[in-house]
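First the structure, which I've put down as structure tokens, then a few questions once you've had a look.
Missing here is one protein chain; the remaining ones are kept as they sit in the complex.
Residue numbering begins at 1 within each chain, and the chains themselves are lettered A and B in the order written.
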Amino acid sequence: MKAWLHRPALWVLPFLVLGLAAQEAGVRLGFIPQVMIAAPTAILGKMPMLVAEEELLERIGLTFGLTFAAAALAILAGVPVGWALHRFRLLNRAYESWFVGLGAAPLILLYPLFLVMFGRNLFTITLMGFMVAVIPVVLKTREGMDGVRPVLIAVGKSFKLSGLRLFWKVQFPAAVPVIFTGIRLGLIVSLINIVALEFLVNIGGLGRLINDLAERFETAAMYGAIGFVVAISVTFFVLTERIELWLRPK
Amino acid sequence: MAAPQVITPAQRWHPQLLRLATLVVLGLAWETASRFNSTLNLAMPSLLMIAKALFAILFDGKFYQHLGITLWQVVASMVVGGLAGVGLGLWGGLKRRFGQAIEPYVYYLAPTPKIIILPVLILMFGVGSGSKIAMGALSCFFPILLSTLAGVWQINPVLIRVGRSFHLSNRQMLTLVYLPAVMRPVITGVRLGLGMAITGVLLSQIRLSNAGLGFLAISAFQTFQVADMYAILILVFALAALANAGVASVERRLGG
Partner (left out) sequence: MIRQRTRLGLLAAGLALFVAAPAEAETLKVASSHRGVWDTSIVYMGNEQGFFKAEGLELEILWTSGSGETQQAVVSGSVDVGVGGGTMGVMGAFVKGAPVRIISACMTGASDTFWYVKADSPIKSFADVADKTVAVSTNGSSAHLTALALIDQAKVKAKTVPTGSPPATLIQAMSGQVDVGWSLPPIGFEQIEQGKIRIIGRGQDVPALRNQTVRNLIANANATKNKRDALVRFLRAYQKTIDWAYTNDKSIEYLAEGAKTTVAMAKRTRDEFYPKDVMRLGPPKGLEDSMRQAVEYKYIPAPLTEAQQKELFEILINN
């Protein structure tokens, strides 16, 4: 948070305000067509309409709920798989490159097929969010496990811990900071993918709202909704970053 | 850290075998689902049909036309987004105060979903290549800017002092000191950005478009030619992986 508030960043604010004022003036004086870019005051003016008529809060809840559900599934599936890759080197050597490759592939393009297989519903959207979120969780879990210092494991073994108990008492806690980095990446990519799918498929929360508003030429309200998506992703990003810093060994 | 292991030929052989076995199992599962479930059959055509479609597409001029348009849009978006990212990154890197001022905004805006502003881009740049290039450029701009910025800030101060002691002009400092030193982080940014530009361009080809591989894939799907869609996607994934590997090899060479 300190990094966020350090002074140079604040210097940008006056320019932002100036920019918004110019935008307002440009639209009002007719230099900027209002179907393209809305005046900031008009955007603010649409907030009550977004909340009352377009169920903005419910939609935010929905998009978030889907993202968390996707991330939870990714943790449930990804941590054991990551552990397996750590524990059985053969698996790691066989599949690591596959995971890395999938992580770089534009998997979101597969969405029409998911819709056919699982239906046009929230579960499918969650599943696609899960699919992209699980990859960083797997890879970072393995990395975290690999990085646990042998000394710690030796100590654990001296206490006659083995198997699952060694995992839960020693390896997992030691690997948590790295694993959380994976979870955070997973949350971010699943949020991006879920919003994009909502937009492309007209289902769910914020993404669908933006498409609806765009087709109805509710430009000001659409900017309002876009602003919300940006604000939410940034908040999300900042919060998870703080948790990550807090978990990191000092 | 795990100590570097000596991998014997036998150990190298096992993973290959395992991968092959996995592929066979997945393939059999796919074929079974495709044969015995009518809903799944719609989404999972037989692998043989996909292979046939792949073959047919590779000999179809139409595919190359759409591929060409996609390549042009991706390259153009990399040029626009990349130049803006590298330019602003160098500028912010050298003018430290300016860089520090914009960095948090860029850093926090980078992971927001970009596709949602497609309607705005369409209104501004039209339904043709313009809006697709804008989407791609916007997608790759952030990672390239961030890694360039970080790259400049990580330059060894000794290098800069040496440069200054030789009384290099600003221009010479840029071409002889800064640019060579930031090459690797820039290329890393380019690799990350390229993936995002490809996704951005393809996604924007799904909506309001009549050209490009994203359009070709979705229109194959919409006319029930699902095998064709898989074939196109396989080619898209392969090309994306190839591009990624290409940049990664440049990256490794610079790092060596």
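To be clear about the criterion, a residue touches a chain if its C-beta (ideal position, glycine included) is under 8 Å from a C-beta of that chain, and two chains touch if they have at least 3 such contacts.
Computed from a predicted model, the values in this text were never measured in an experiment.
S.K.: Of the residues listed, A:33, A:61, A:80 or A:173, which one is in contact with the missing chain?
M.R.: Considering all chains, including the one not shown, the answer is A:33.
S.K.: Check the options B:87, B:126 or B:180 and report the residue that touches the missing chain.
M.R.: B:126
S.K.: List every residue of subunit B that touches the chain not included in the displayed model.
M.R.: Counting over the whole complex, subunit B touches the hidden chain at residues 39, 42-43, 119, 122-128, 130, 207-210, 221-224.
S.K.: Residues on subunit A that touch the omitted chain in the whole complex?
M.R.: Residue positions of subunit A that touch the missing chain: 33-35, 115-117, 119-121, 202-203, 211-212, 214-219.
Heads up, the rule we're going with is that only the chains that are shown with their structure count from here on.
S.K.: Distance between subunit A and subunit B based on Cα centroids, please, to the nearest Å.
M.R.: 19
S.K.: Going by the contact rule set out above, which residues of subunit B touch subunit A in the complex?
M.R.: 1-2, 5, 7, 11, 14-16, 18-19, 22, 39-40, 42-44, 97-98, 100-105, 108-109, 111-113, 115-120, 123-124, 195, 198-199, 202-203, 206-207, 214, 217-218, 221, 226, 229-230, 233, 236-237, 240-241, 244
S.K.: Inside the complex, what are the residues of subunit A that reach subunit B?
M.R.: Answer in residue numbers: 3-4, 6, 8-9, 11-12, 35-37, 89-91, 93-95, 98, 101, 104-106, 108-110, 112-113, 116-117, 146-147, 188, 191-192, 195-196, 199-200, 206-207, 210-211, 214, 222, 226, 229-230, 233-234, 237-238.
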